[in-house]
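Note that one protein chain is taken out, while the other chains of the complex remain in position.
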């Protein structure tokens, strides 16, 4: 019964636009697409199933290749469609994993199958629309009026042209979340260069998982997520990665889990996390740590590995006489240790590790010292052994140091670039695009280059390490520092809901011209001036080079399974069409690019010279098979020697210089326990973190700076398996399956230890108020005796106030509320990753 | 004729519910109408608490109590179809006695209040007598076996995806989704299971992989004391169901 106004707004609008009033506005093409999908009743558009029910006379089964869009994993999917004889339209009836796709292998995670509901979401935007209500706010009806694509593009382009001519091109920003490849987010670089804005590609990594990249860059030079050889590892030490819930590629991780847990020898798993979850439960041992203290655990494990003499001597090196001099509390003479592929081990020991005993770590983490010691001995005495981590340990102010401490274990175990270890992802053999943007730059493009910093100040003296700082955009705009934006276009991102201190964004977006490109209603669209609805992924043509997976190159393709059922198009086409309307040579460039299909055809020419393992040698084959890939990974470290693939085997022994150039691009070309990457900004780091100058480079324990003052409960908001890129809230099937939060089949509940609840007079099922410095939200409580008493957990999904009829029904928009409204905008000064899990809160019964 | 059976290895299962959603989409079921559900259980307390889970399809029992109680023979065990227990939607009177009699809670009367509002049955209102019109409705319809979207007022249940399984070549010992010749005939939950914790094959064939797995890993049947003798076997730790305790 809540949010009647909201749902009235959406429903009425769609009825209108799919009825006679809207028909004239979006023309014959749009109407043709809507045939058979006219609105029925207040429920919105729904195809008639009479034919299916009466005689099952559906015909012409077809299968097209696509890539799932519900998480970063990029699983290849087979999309099955039938032609409905009563309407002549094709309908997607089921989605399965593509057996020919190396990530999916015929399998899918729970989200993947529900893709059909994204396509047929009755709340979808059905054509471009312009806002008529000049007032913006959560409770303001935008007053959408349907417009044609030409009108929409013309309006946007005229604003861009005007800003360019006024020397304000930098006030145009593009913000994006899930970029897939050259045919969508990949267009940003040239677009920004040609238009003349440094803000053409403000990515979301800094509110995602940027911390691990910087931790890795700090010690071994690769600012990237890792590829992993899980199949061959014998020990997996997982720190807060949500391995069986949210780590990418989730689907593949579960496949390889089945392999690891049944192969000979069985891969042993220890999981470190801050809450009970399936990964913890499925592991051989779990260590439940206090939020933000993973680094202390890892340091203590490194301490044990060294004192017990369990490090990999072929990768790390040894004492000159083979005698282990690492002894708790004692310094070691650096001269006596001869390092191979690492640098600074003894310095690290002397400066940090020698006192980092399991007993010390137990005091910080709350994990039993014996368990830490046992885990370290197991990890150190098993080969290959990997320590992996992602957002959990790094979403704190000490995130990079936590991550470095964990990643250092991979050097000690010699698993860098080794079989059963970690390495980095290679890119696909694409040919170049239809044109080179550098040939089409005009005067504005050139004068604007380097003239203004990015609005988020990433890469400036304010955030010298960060590549992107999306969470700073609204704050900086509102403060007018470095300047105010005039226009922002959003693609697959919704910071007005997801960024820390989300309400800041409402202020900014009320002041500027906002374009949203989501196929679905959302908080961004609520504040948009123009909506350019993208096609859903099942209607889209789009490429997608893989996220770091197993190292060897791979790129998959989305092929539309059905014609867009509404008047929508690909985001790439929007960028190109707007580009065609920019005055000057820019428009010529975009006429060369022309459209997404043309661009992809050019890229696919690269396969002609380098056919994939599955025989894909060009555009048609790529479309048919959905993926191009080429094994193997080209490099391998074996027993302290690096080799390169020569076409038949790992037969080329690499020099130190080659390793530095191709694999570990640090200053020393080695794995640095004393990071030159961090030392380069020693002033910045000592200014922003409580680290002394001489210790800046070491993986070390640094107290996390919890927000919330004296409040006494840690508050974490993990991603669970049903979280589908922020859209599960409006997918009723997903909402019904919100496990494994403790039994939510209608929403996410806040999990709380019974003792914690008792102390506050809270009972199971009570509605509570969670309060932080920035404000408070409400949620319903589920008691969970398996969690730490000092930590409460609210799985992240609901609390969306403008996302559609299911997202907003049954109090899902308000209980739970949006945790980002009370998450302070505090970031790790090094990586810039928003410290989402560092908040402390109070809880009381409502 | 084969006797179709399923093996679920709980040592491999990651509790992800892909089986549940694959089934939902293959069989067009409503939220909460999870023919194949994954049940989570928690026990104990920090720092030694447990979380465990149990995927639960229809057990396709050899001696199904639901069949005995059905007053109209609408639910029946079809030995010509691999021993799958079906519901004939043309005969079911919706008395729900089978739901009472099933020890495993795997029968559904979806003509009820929605679990998640707004009700999908209203948003995608049913035509042609269907309870609702799922937007991605699969083409297979066989009311005599409870396949398709059910009409109002009848009970629905897992069919072991018979509309797929029936197409399998005669005499095949196992339906392994990794075999390109067979993948299309494998039940949705088995086909998609990412850690490959589920297996489907002929229990009457002693050489089938499912029988070997049951033999090697001492497969057990759930609630065997009820005498229903499921054709679904579980391997590994965690197949025990904790006794019900309120607010546990």
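A and B are the chain letters, set down in written order, and residue numbers restart from 1 in every chain.
The rule is short, and it goes like this: a residue touches a chain if its C-beta (ideal position, glycine included) is under 8 Å from a C-beta of that chain, and two chains touch if they have at least 3 such contacts.
Criterion: contacts and distances are computed from a predicted model.
For the omitted chain of this complex, the UniProt record lists the protein as "Polysulfide reductase", which is one of "Lipid II isoglutaminyl synthase (glutamine-hydrolyzing) subunit MurT", "Polysulfide reductase", "Electron transfer flavoprotein subunit beta" or "ABC transporter ATP-binding protein".
Among B:8, B:58, B:92 or B:232, only B:92 touches the chain that is left out of the view.
Checked against the hidden chain, the listed residues B:3, B:152 or B:166 yield one contact partner: B:152. Touch with the hidden chain on the side of chain B covers residues 32-33, 37, 39-42, 53-54, 56, 65, 67-74, 91-97, 99-105, 107-109, 111-114, 119, 121, 131, 152-155, 223, 226-227, 241, 243-248.
Note that only the chains that are shown with their structure count from here on.
Centre to centre, using the average C-alpha position, chain A and chain B are separated by 34 Å. By the touch criterion given at the top, residues 40-41, 43-44, 46-50, 52-54, 56, 58, 61, 82, 91-97, 99, 106-114, 116-117, 119-120, 122, 244, 250-252, 254-255, 257-259, 261-262, 276-278, 280-282, 288, 368, 721-722, 732-737, 739-740, 742-743, 745-746, 753, 764, 783-789, 805-806, 809-810 of chain A touch chain B in their complex. Contact residues on chain B toward chain A in their complex (touch as defined above): 9, 11-12, 14-18, 20-22, 24-26, 31-32, 34, 38, 40, 42, 44-47, 49-53, 115-118, 120, 122-130, 133-141, 148-149, 177-178, 180, 183, 188, 191-197, 247.
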